[in-house]
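Showing just some of the chains, left in place.
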């Protein structure tokens, strides 16, 4: 076995941190060097996450108490939005960084300021950050020091739509993305709206036309279109823990239909271990990817002429967060991309 | 107290039958005269639905064993699609009928034949049937002998969209209805796809561009538009028992926005006990209507110019089935429309 990759996870007491640890436990090059969690500092991982009691891991520490980063090769940053910029700006140069917050996702720092309510605190660093949707930015990720891991909602639509827009098969303007997410995407914070009594046995839309993943989605679609485009994005909160399903309504350009679109995607993602294109007329369940790094994409011709309905599914904690982060780490370190990510979905 | 309305429920062993009984138990004019359920004939209601053990009800009988209808005033027909036509055609003339199947919903029997895989067996009777979305067809329902109770999916969009199309506020063509439903809408039949292990912790689209409620929705929108229109309708199955949320994407005509649309709906439904219009910018949860006959409608201006996102919620077993059926019965018999329907939603 080669030398281990020594890993620090900042903000390890949330669901994303736990998921990173679950996946890295199957990664034969990964070694957990530092776990931080300010409110749980001094506790063992087993105390915070009893399901991970068997994992070999150091106790949690406060981030300010980490003074020596020499034993670390890569940092996964799972801190809250807005607090992350300053932390990352202060990390030693030798560290590679995968940031799972939203802080470095928007290339335009003014756009960031509009959506996140304050100026970006590390605009120079932002210029060096690579937006890390692995399948669409492998060379840049391989060369990057700082990777901004994509948001959970944008990942599926980005994978499904960018190649179709780039190839001119669909109209880039006015695409509708109707998204349904499990609750783990909202994190482990104790909020009334996330209680079992409030979430189970129901569904609701939230952040309609105002969710912070909107500019990230539009950034992706605009880049593919070569010009600024707007999209409709409506997230819904559902009574499940894991999974995002996005139903996308697109206008196909003359002559294109669901089969054409899927054929294009099949070529684009041929050989990809994690992105799978379904046969025309079929659509995936979130259950088909739970616990895995997979993204499945299906499409059906609509009754409204020229319209195609695309459906993508991911596990928001894996391909939508920790899994893609590990995938990016693998690319950054030249490792096999499936290392730590070979698990099949768990069903039921 | 006035004379009771004597009621027969055909197909009383399903979820819709149970819900009718739950509601009618609070209706001071209702009396359960006959309950049929072929496979459960001879059993008590308590044996089939232990939660209704306290209800005063006759034992279940096979429908063919009902030979004397003289003690019945109204029939609720909860039989499977396609079997219903013949049954209703054979009922005595003195009976009023609310049919909860799809058999008499489509005015065009050729359209019925296309979607249900066989010719309509009672086309003459079809001509007399009134499509019973109560708020939009009260006079016709009051005069009808046979009311076709609307499907669960069409109800919310019909209430939200018909007045907007009629008034010319929105473009009738190409409307998108992205629907999310609980499992009770699929009934109580033992099917692998409805098992807890298959439904919980996940979501999937089904019947994409091919669901049988599509022609019913388009019939409603076309009637409002005064011409044939097509709509996109994508149902999704969710891990909850009750509730349908429909997210609707519409193009507003020049000058109209979410506030304009909601103002129109507020006027249209002023004084209605069951249809409630929310303040602009807010959207409802299915939890807000669970167990009640309410339909809530909200709207938000989208980021895509000219587009408005409408959201409607109902309890599919109440306003989407049994509740609306009771409401229609009330109209047919000149009773207060809220009789049997005064229950507040149950949360959590």
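Observations on the model:
Letters A and B mark the chains in the order given here, with residues in each chain numbered from 1 onward.
By our rule, a contact is a pair of C-beta atoms (placed from the backbone, for glycine too) under 8 Å apart; a residue touches a chain by one contact, two chains touch by 3 or more.
Predicted model only: the values in this text are computed from it and were never measured.
Copy number for the full complex in this structure file, with 2 chains shown: 4.
Throughout what follows, only the chains that are shown with their structure count from here on.
Rounded to a whole number, the gap between the C-alpha centres of subunit A and subunit B is 39 angstrom. By the touch criterion stated above, subunit A contacts subunit B in their complex at residues 173-174, 176, 178, 180, 182, 197-198, 200-206, 208-209, 214, 230-234, 236, 238-243, 245, 247, 249, 283-287, 290, 300-305, 307, 309, 311, 348.
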